[in-house]
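Only a single protein chain was left out; the remaining protein chains are all shown in position.
Our next item is subunit A:
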Amino acid sequence: MASLASPSLSLHTVPGRARLAAAAGAPPRRRRVAVVRAKVREIFMPALSSTMTEGKIVSWTAAEGDRVAKGDPVVVVESDKADMDVETFHDGIVAAVLVPAGGTAPVGAPIALLAESEEEVALAQARAQALSQGPSREPHPPHAVAAAARAPPPPAPVAAPATKGIATPYAKKLAKQHRVDIAAVVGTGPHGRVTAADIQAAAGINPKPKVAPPPPPPPPAPPAAVRPAPPMASGAVLPPLPGGRVVPFTTMQAAVSRNMVESLSVPTFRVGYSMTTDKLDALYEKVKSKGVTKTVLLVKAAAMALTQHPAVNASCRDGKSFSYNTNVNIGVAVALEGGLLTPVLEDADKLDIYLLAQKWRVLLKKARTKQLQPNEYNSGTFTLSNLGMFGVDRFDAILPAGQGAIMAVGTSKPTVVADKDGFFSIKSEMLVNVTADHRIIYGADLAAFLQTFAKIVEDPEGLTL
C-alpha cells in the first residue's frame, strides 16, 4: 500500500495564484500564470538558525524599486540568535515589501516580492495587494509541511464580541506570528480573555496537547467560562500495548497522516493496465548515461498523455465543478528518511527528458535537505508513484487531496505473452494502476488516458522529441 503525502500547501497557494491572475485581468491564462511563476519571486523569511521559528525585520537595506543583484544583502533580520544580513538569490527589482521593518514573519513566509524586470513590477505589486488582502492566515505558518491546509475556517466574527481585547502574552505572540486579528477572536479563557488556544483555533493550528497541565490555581477565581474541548479532537486513542515504544509524529509525518485521513472524503476508483516495456527499457539503456531515470521517462510519458486527456489533469476543489489545470505539473513521490514528499516537475509536458532529468536531480537534492520551496511540492496536478525498483508488480495509491488522479507503477518483468496469432513470446510487462476522483474522472476517461499512456510507453520514440 503506498500512500502519498499530498502537497499540503496546495490549497493555500493555488487559489492565491488564481486570484492574482484574476486581479491582473484575464489575458491568455496559460501564459499569464507561467509569467507569474517565472518572473515574480517571493523573498522568504529565512531560517537563520535551527531553532528559529520567526524573524523580525530589523531594516530593509533595499527599498521598493531598488534593483538588486544575486548575492546583494536586501534585508537585516533579527533571529532568536543574532542580526543577520540576508541576501537575495536572484537578480531583480524589489517590487513590494510585504513585511515592513519592525514586523515579524514566520520562517518561510514571503517578506517581499522580487520582479525580474520593470514590466513585472506592477504585476508583483498587484500580487502584494492580493496577499495583504487575503485571509488573515495567508502567510504560510512556520512549518510549511505542517501547514494546516484544511483547517477549519476561523470562527465567524460574532457581531458583538464579548472580548475586551484582553489576550495573554502567548496568544499575542501567536496572533502576530499567524497574522490573526485578535479583535476578531472570541476569547474563551477565564474572564473572556483570548488565550493561545483561541488563536490557534482561529489560525487553524492543532493546539499541542498540554503536557503538564498546571493544577488549577487555588485563588478563589470561579471558572467563568469552561474551556471548550480542543477543536480537533479526532478519533478514539487506543491504549498503548505494554512494552512498546511511542514515537510522536514529526511534522512531516503528521502532515502525511492528516492528508491520508482527508483523502477518505473523496470517492475514488481504480483502473489497471498492463503494457510492454521492451522498447522503453531499450530507450532507458540509451539515455541512462545522460542521467535520465526510468521515473523521468514515465513522468514524461504521463505528461504527454495528460495533454491529450485534460480531464485526468483536472481536479475537483469545491465538489461542484471541474478545475481544469493549464499546466501539467507532475508530483513524484519520494521516500525520505522518516517521511514522504512529492517534489513537483512543473510543465513536464513542455520540457524534454534531459531538462526534466536535470530538474529532477535538483529537486531530489532539495527534498533530501528539506529545502524545497512551497511551489516545488504543492503545485502538482497529477502524481506518479513508482515502486518498480523494489520488484513490486502492482500496488494501489491513495489520491492526494486537490488532485484528480495518481498513478502507481509496478516493476516491468518478463512475462509470457500470447499475440493474436497464438504465438507465445516473452516480453517485459509493467502494470500501471491509476486511482482517480470519480466526481470528475469517469471510467472511460481513465481508460482512454491509460490507453494513450500505454501507446507512448510501448512506442517511446516520441519521448525523446
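One rule holds for everything that comes next: contacts are C-beta pairs under 8 Å (C-beta built on N, C-alpha and C of every residue); 3 or more make two chains touch, one makes a residue touch a chain; residues count from 1.
One rule holds in what follows: contacts and distances are computed from a predicted model.
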**Q.** Which of "DNA repair protein RAD51 homolog 2 isoform X14", "dihydrolipoyl dehydrogenase", "NUP43 protein" or "AP-3 complex subunit delta-1" matches, in UniProt, the chain that is not displayed
**A.** "dihydrolipoyl dehydrogenase"
Q | Option touching the unshown chain, where A:Ile166, A:Ala183, A:Val261 or A:Met389 are the choices | A | A:Ile166
Q) Among A:His191, A:Lys286 or A:Arg361, which residue is in contact with the omitted chain in the full complex? A) A:His191
(Q) I'm checking contacts with the chain that's been left out. Which of A:Val246, A:Leu264, A:Ala418 or A:Leu465 qualifies? (A) A:Val246
Q.
Take the complete complex as the reference. Which residues in subunit A touch the chain that isn't displayed?
A. 50-51, 78, 80-81, 164, 166, 168-170, 172-173, 189-191, 193, 196, 210-215, 217-222, 224, 246-247
